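Removed from the display is one protein chain of the complex; every other protein chain stays in position.
Letters A and B name the chains as they come in the text, with residue numbers starting at 1 for each one.
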Amino acid sequence: MERNITHIALFAALIAVLGLVPKIDLISGVPITAQSLGIMLCGTVLGARRGALAVLLFLGLVAAGLPLLSGGRGGLGVFAGPSVGYLVGFPIAAFVAGLVVERWKVSIGIASFAGAVLGGIVVMHIFGIIGMSIMLGKSLTEAAMLAVPFIAGDLLKSGLAAGITRGLARARPASVLSRN
Amino acid sequence: MLTLTSPVETPLHHWPAGAKLLLVAAGTMVIFALPDWRWGLGALALIAAGYLALGQDFARTGLRLLRPLWPFLLVLAVWHLWLQEPGRGVLLASRMFAAVALANLVTMTTRLDAMMAVIQRLLTPLARFGLRPEVVALSIALVIRFVPVLLDKATQLRQSWRARSPKTAAASIILPLAVLALDDADHVAEALRARGGL
Partner (left out) sequence: MDSGIILDQVGFSVQGKVILHEMSLSLTGRRIAIIGRNGSGKTTLLRLMAGLMAPTSGTVRVAGLDPAAERKAMLRSIGILFQNPDHQIIFPTVEEELAFGLRQMGMTAKEAGARVLAMLRAEGRAHWASAPVSSLSQGQRQWLCLMAVLLMEPETLLLDEPFAALDLPTQARLQRRMSQLDQRVVTISHDPATVIDCDHVVWIENGRVAAEGVPAEVLPAFKDEMDRLGLRDADTDLAG
C-alpha cells in the first residue's frame, strides 16, 4: 500500500522534473521536451491504474497553481487554453500505455514501445486534436495538421521510453510495478 | 516551492476559492458563447481592465502568464488572414486570451493550500471508492517534497555529464534519474511503514 502511494507520488514528481530541467538532447543536437516522456513512463513503469493516478496527481498540482508544466507553466489558465485536450489526454495516455505493458506478455521493451505509441501518441493526440479543434474553432482535420509535425519526435520518444523501461526492469526489477 | 500565486495582496485574495472558481466557470461559458469579434474584444478589454485595477505589477505578471499562447496566436493570425476571415480570427484569439486570463486570475489570487482544500473537498465523494483523504494529502505533500530533491539529482547528473562532455546532456541521464526516483519511493515507503504505515 505504502509502496503504491510513494511510487505514484515520486513519478508525479518525475513528470514535473522532466518538464523543469533545461533542454535535454534526444540525440546530439536535437533537443526534446521530456515531459511527455514522463507521461509515457508513468504508464509503462507503474502500469495502467497507478500510472494514471500519478498523472492525475501531477495535473491536480498544476491546477492548484504549481508551475510544473514544461516552461514553468501552471495554474488554471492552462486548462482554459488550446492545449487542454492534451492535458485531459495525459492520464488516459498513461493508462493505455500501462494497459499494453500489463496485458501484452512480450518482452518489456517491445510492450513499452507499443504502449508508448498507442497511449503516448495515438490516444494523447486524439484528445489533443479534439481539444484544439474546439478551442481554436477549427475542424478536426485542420487541428490534426497542427499536431502532425510533432509525431516524428514522439516516435523517437516512444523508443526512448521503451529503452528506459527496459533499463529499469534490469536495474530495479521489483520496482517496475507494471510487470509485478 | 514557488507557486504562481501573486505575492502582492489584492481584494480578490480574500474571496473564497470556491466562489472564484464558480465565477470563472460561469465566465468561461459566457466567453465561449460570444457571437462576434466585437464582443470578444470587449470581454478581453473588460478582463484587462480588471487586471489593471488590481495593480500594475499584477497586470504585468498576468500578461507574462499569457506568453505561452503566442504560437496559437500566430496560427490563428496566419490562418484567418489567409482565409480572409479576420473577424473570426479576432473572435477566436480574443476568446482564447480571455478564457486563459480569467482562469489565471483565480490562480494568481488563491493560495496553494486554499486550492488544495477545494480539490480535497471535490474528491471526498471518492472516499467510498477507497480514496482516503489522508492518502491524498500525503501524496500531495510527497510530490511537493520530492520535486526539488529529484531536480537536484537531475542537476548533479547533468554536471556529471558536463564534467566529461562538451555537449548538452543527452536523454541518457533520464534512466539513472528514474532509478533514483524508484529508490526514493522505496525509502519513503519504508519510512512510512516504520511510522505505522497507512
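Just so we're on the same page, a contact is a pair of C-beta atoms (placed from the backbone, for glycine too) under 8 Å apart; a residue touches a chain by one contact, two chains touch by 3 or more.
Every value quoted in this text rests on a predicted model; they were computed, and no experiment measured them.
*Asks:* Given the contact definition stated above, which residue among B:14, B:67, B:128 or B:164 touches the chain not shown here?
*Replies:* Checking each option in B:14, B:67, B:128 or B:164, the one touching the absent chain turns out to be B:164.
*Asks:* Considering the whole complex, which of B:4, B:17, B:47 or B:175 touches the chain not shown?
*Replies:* Counting the whole complex, the residue in contact with the absent chain is B:175.
*Asks:* Residue-wise, where is chain B in contact with the chain that is not depicted?
*Replies:* 153, 156-157, 159-167, 172-173, 175-176, 179-180, 183
*Asks:* Which chain A residues would touch the chain omitted from the figure, given the whole complex?
*Replies:* Counting over the whole complex, chain A touches the hidden chain at residues 167, 170-172.
In this section, only the chains that are shown with their structure count from here on.
*Asks:* With chain centres taken as the means of their Cα atoms, state the distance from chain A to chain B in Å.
*Replies:* Roughly 17 Å separates the two chain centres.
*Asks:* Mind pulling up the chain A residues that touch chain B in the complex?
*Replies:* Touch list, chain A to chain B: 1-3, 5-14, 16-18, 20-28, 31-32, 34, 37, 41, 45, 57-58, 60-61, 63-68, 71, 73-82, 135-138, 146, 160, 163-164, 167-168, 171-172, 175.
*Asks:* List the residues on chain B that touch chain A in their complex, please.
*Replies:* Checking each residue of chain B against chain A gives 1-5, 21, 24, 28, 65-66, 68-69, 72, 75-76, 79, 88, 91-92, 96, 99-104, 106-108, 110, 112, 115-116, 119, 135, 138-140, 142-144, 146-147, 149-151, 154-155, 158, 167-171, 173-175, 177-179, 181-186, 188-189, 192-193, 197-198.
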